[in-house]
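First, the structure itself, so that you have it in front of you.
Complex shown without one protein chain; remaining protein chains in place.
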Amino acid sequence: MKSIVKTTAAVAALVLGAGGAVAQDFPVRPINMIVPFNAGGGTDLLLRAFAPHFAEAVGGDAFVSNMAGGSGTVAAAALAGQKPDGYQMGYWSVTVATVQPQIKDIPYGLDSWTPICSVAASPTVLFTQADSPFKTVDDVVAAVKANPGKYIYGSSGPGAITHLTTVAAFSGLGVIDQMKHLPFQGSGPAMQAMAAGTIQFFGDTELLMTRGDFRPLVVFNNERLSSMPDVPTAAEVGIAAPLNELYLWGGLFAPAGLEPAVTQKLSAACEMAINSDGFQKFAADTSTVLNYRNAADFDPFYRAQYAANSALIDAAGL
Amino acid sequence: MTSLFSERRIVSVVIFLLAVGLVLSTFGLEFADLGGAFSPMFFPRIILFILLGLAVLNVGIDMLAVRVAQPIEVLPVSVIAVAFLAYVLLLVPLGYFLSSTGVGAIILFAVGLRNPLQVVLVPAAASGALVGLFNHVLKMPLPTSPFFWWI
Partner (left out) sequence: MIASLPEALGLIFTFEGLLVLSLGTMLGIILGALPGIGSTVAVAMILPFTLSMSQAPAILLLLAIHAGSVYGGSISAILINTPGTPQSAATCLDGYPMAQRGEAGKALGWATVASVIGGLASAVVLIFAAPQLAAFALNFGPIETFALILLGLTCIVSVSEGSLIKGLMAGFMGLFLSTVGGDPITGEARFTFGHFQLIAGFDLLAVVIGVFALSEVLTRAAASPEDIKPLVAFNGIVLPKLSEWKGRVKGLVKSVLIGNGIGVLPGTGAATAAFIAYAEARRSAPTRANFGKGEPDGLIASESANNAVTGGALVPTMALGIPGDAITAVMLATLTLHGVTPGIRLMSDNPVLMAAIFAGFFVINLMLLPLGMVVSRMAAPILRIKEAYMLVMISLLCTVGVFFVRGNPFDLLVMAVAGIIGFILRRQGYPMAPLVIGMVLGPTLEISLRQGLIITDGSFSAFFVGHPIAGVLAVIAVGMLALPVIRVIKDRQVSA
């Protein structure tokens, strides 16, 4: 009799210890937050600032790990195959979650994830060199039509948010076939090429734009930005939906099939962490635009973005 | 007598065959037909054609020249090479500590150490120290075993 009790207890302990994801006890071991890029990049620092507040909110331990390569797809593909136990989450950007799976043959897709929460979202801006002759979008369209094949837009790589921004702009304006696309390896070389005059147009978030001497032409947001009230939105210059809004957003994803109670717990912890003083200060220091959505709202948002971005991918010819 | 199938000649022929295979693989692939610099195969094809040309020359040179092969202890090298391949494949499923201790012990055994204490304890101590440092002090985890999350 005694031995049966003992055995049951031992088995129970084993199951709890190894299998783990019983919601009320969650978490019993550290949570791994995966950055799909190298240590020290923007995404990495955001998550490193986020992790301690998240750990406190969820009442456990959390650490950040990096897995880089293939524009973030290597990490996402690795996580997609993992057990959905809530101990592993990835921070995917709009491109990793919604663009890459549609342009590359990779082992994850729309239904591979349990979206947990969105953390940040910034609208993108199309810009040119501050001393360029182009003051408005109309100037650009007129110049491109007058000299087909002369003007070049840059990007930080095929399928990157910088590429999508320029494609949304010039495809929406109907002049993309009369321009050339020059991809670079990262935003740094592209910005340098802009300063040197090799490329004339580039698109990125407002934060990136403020680093150089650039002139914004159009912003891909639903309304004008308070920081640059004179810059028109894409809809105002005649760019039709779904190309008129484009955000660089990022959020936490767990593998598909996560227990709803655990999802709830993680999503709530995410909200607490975003609202914590420490993380708010980080966002203010780095000009990160926070945008929290809980698991219930993030899921439909993510699916809608996936569908909307397929139009952009077609326009980009990817 | 042994010269026709010397190690060196086999290697140069294998490289030549690989180059031929890679050159062939650049044709008949389904890439968007953009032509010129836009084609993903534009650059690799240039490289591979030059490599193929060099490989042909190389086969010729190695066929003409006669060289004495360096001596080699085949057994320890093969054991270590196979063990290392198994090690990198088992590193994630078994975790860094267990797999490293295993491969370390095999290397020590292969190069002639026989004292079981040395053969097992040295690799275990080394990999244990690394796991302790990275997983627990720096919080930069190496892969862990399925049995215990902390090691």
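When the chains are written out, they are named A and B in that same order, and each has its own residue count from 1.
What we mean here is this: a contact is a pair of C-beta atoms (placed from the backbone, for glycine too) under 8 Å apart; a residue touches a chain by one contact, two chains touch by 3 or more.
Just so we're clear, the structure is a prediction, and the values are computed from it rather than from any experiment.
Participant: Per the definition of touch given earlier, which of A:Y87, A:W113, A:F282 or A:Y306 contacts the omitted chain?
Facilitator: A:F282
Participant: Which of A:A146, A:A196 or A:A240 touches the chain that is not shown?
Facilitator: Within the whole complex, the residue contacting the unshown chain is A:A196.
Participant: With the full complex in mind, choose from A:G69, A:P133, A:G174 or A:P260 the residue touching the hidden chain.
Facilitator: If we include the chain that is not displayed, A:G69 is the one touching it.
Participant: Spell out the interface residues on chain B facing the chain that's missing from view.
Facilitator: Counting only chain B, the missing chain is touched by 7-8, 11-12, 15, 22, 25, 31-32, 34, 36-38, 40-44, 47-48, 50-51, 54-55, 57-58, 61, 70-73, 76-77, 80-81, 84-85, 87-89, 91-92, 96, 100, 103-104, 107-108, 110-113, 122-123, 126-127, 130, 134, 138-140, 142-143.
Participant: Name, in rising order, the residues on chain A that touch the hidden chain in the full complex.
Facilitator: On the side of chain A, residues 38-42, 44-45, 48-49, 65-71, 73-75, 77-78, 103-107, 149, 152, 157-159, 180-185, 188-189, 191-193, 195-196, 198, 210-213, 282, 285-287, 318 touch the unshown chain.
Simple rule for what comes next: only the chains that are shown with their structure count from here on.
Participant: For the complex, which residues does chain B have touching chain A?
Facilitator: Counting only chain B, the residues touching chain A are 32, 139-141, 146, 149.
Participant: Can you tell me which positions in chain A touch chain B when the two form their complex?
Facilitator: 18, 29-30, 32, 63, 65, 317
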